[in-house]
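Working notes, beginning with the structure itself.
Incomplete set of chains, arranged as in the complex.
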């Protein structure tokens, strides 16, 4: 698949005419970042760029007209469900929003996830699933004949978040190879950090991991980084990395992780992004965050053009539009 | 109304052009199976077949463009609400989903169902109502000037379920007359069994009712069956009917119905559908279930081509598409 030679998705003179594309993702489930090699990443990013242009020029299209998305959230996540709903609607498709209180319904009657998924696939052409238990998306995909997109399965994966994170780095800085990327905060439990790190191993980057001792990157991921021959360092203070970082990927250090609260109070300032800290950073770099934040990036940083976290949110919609179109054979 | 001469609903060359049809259902409420004589059933089934073909060929249409459905669920039922939402969206209409927490809103301020319905009809062209109390749909229909579709009113009726059940029998086996149909499980409280039975009285079928003693078919329905001159038998064990049944309509025997749990343990195996039991069944027959199930059909039966319960779910969408189009004068 040569991205340069992709036929254009949108013909702005005849928006309604669409073709079925063969892209290696048609009919596939999206469960893990491990499915995405560089070719597939290039492909999704190229389509996401087309989605952005389309949204900015005309807002929406009929590309997925006649298609229905079942948005099945067993735990609420307004940001993620809203992103998928907007993505599907801007592509002209319909949405079954099951984003609240699933526990009170079929599940409370004792129905299993497998039966719920096999029911929804009778109505919908694609299922987006959020579930608190690791492996739920895989199980759903095993039973469903329509594509299942994992929108987070507890401590498992959240692949569309990792894709939008990587896409944001690429679009903001024009490249990925050669960048110095610092991950900051809770690197132990931070699912988004783990997934993004795995994707980055395909590129020629330097990685810096900044966390309290008890929240260091898990051993198995650290070993993958080392095995990939990546230039890597760990540190306890964001001040150590601020001057050279091209990307500061910030996550929340949760008070609840500390058994000794005085320990938390002692370290927390080392992971906060303040205007003073940003003065030491490069002119051209970006601050990212998967959101929501709770004080780890000061509000006064929001006006800094290097604050990329809301643009990152918007990229999520474009990535999800590209994925929905791809798995449905329309991109 | 001669179904054979129905003008086709979809012209695949000029999908957008639609006419207003006079079908005896336009503007009508759908409250009870008693509204459906054989002519109306034939009509709805013919339209449902067209809906299926349309969905399979193009996914969706603009037949109900400019129409809005208010989906008002006073108790959650993900399966039923999802089915109606998908049906409306595949027909190009809009949906107001009020499927969660209605109790916290207008109703909690003391508003009556009558006022809620008269409010929603200002926004919507048709109202689908699910309510825990028998008679709620009739009351809503008395107040609303737009069509009201009963999506279940407690121990009352759930007519669209009965229609999709009958449609499934017809589509799976090619006919209704001449079939041996066995209803299994909780025949006393099973609303779907009662409604389907009433519809079947219009046909030349044999009925077998298989249940524990305390969950036998209510007297008044049994008498209707007898009065209709139907060949009928009651039994306590599904093994008694498995060899001859063309249709096995299975429902759940709930533990909670038994005051003496040892009694439940004693009888429950007589109502479970296992692969072993299926070996004794005809080659060409079907197993149905209104879902959700909790063990009464073993998961290993799912791979049997005679397991029709998920196809049954899909038929629900087509039947609801046909009904929505019909009451809105578009089919």
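In this document, chain identifiers A and B correspond to the written order of the chains, with residue numbering beginning at 1 in each.
Following the convention adopted for this analysis, a residue touches a chain if its C-beta (ideal position, glycine included) is under 8 Å from a C-beta of that chain, and two chains touch if they have at least 3 such contacts.
Everything numeric here is computed off the predicted structure, so don't read it as measured data.
The complex is a homo-oligomer: every protein chain shares one sequence, and counting across the whole structure file gives 3 copies, of which 2 are shown.
Everything that follows uses one rule, which is that only the chains that are shown with their structure count from here on.
Per-chain Cα centroids separate chain A from chain B by 40 Å.
Considering their complex, residues 58-61, 76-79, 82-83, 85-86, 89-90, 97, 100-101, 291-294, 299, 310-311, 313-314, 316-317 of chain B touch chain A.
Touching chain B in their complex are the following residues of chain A: 65-68, 70, 94-98, 100-102, 104-106, 109-111, 114-116, 118-120, 122-125.
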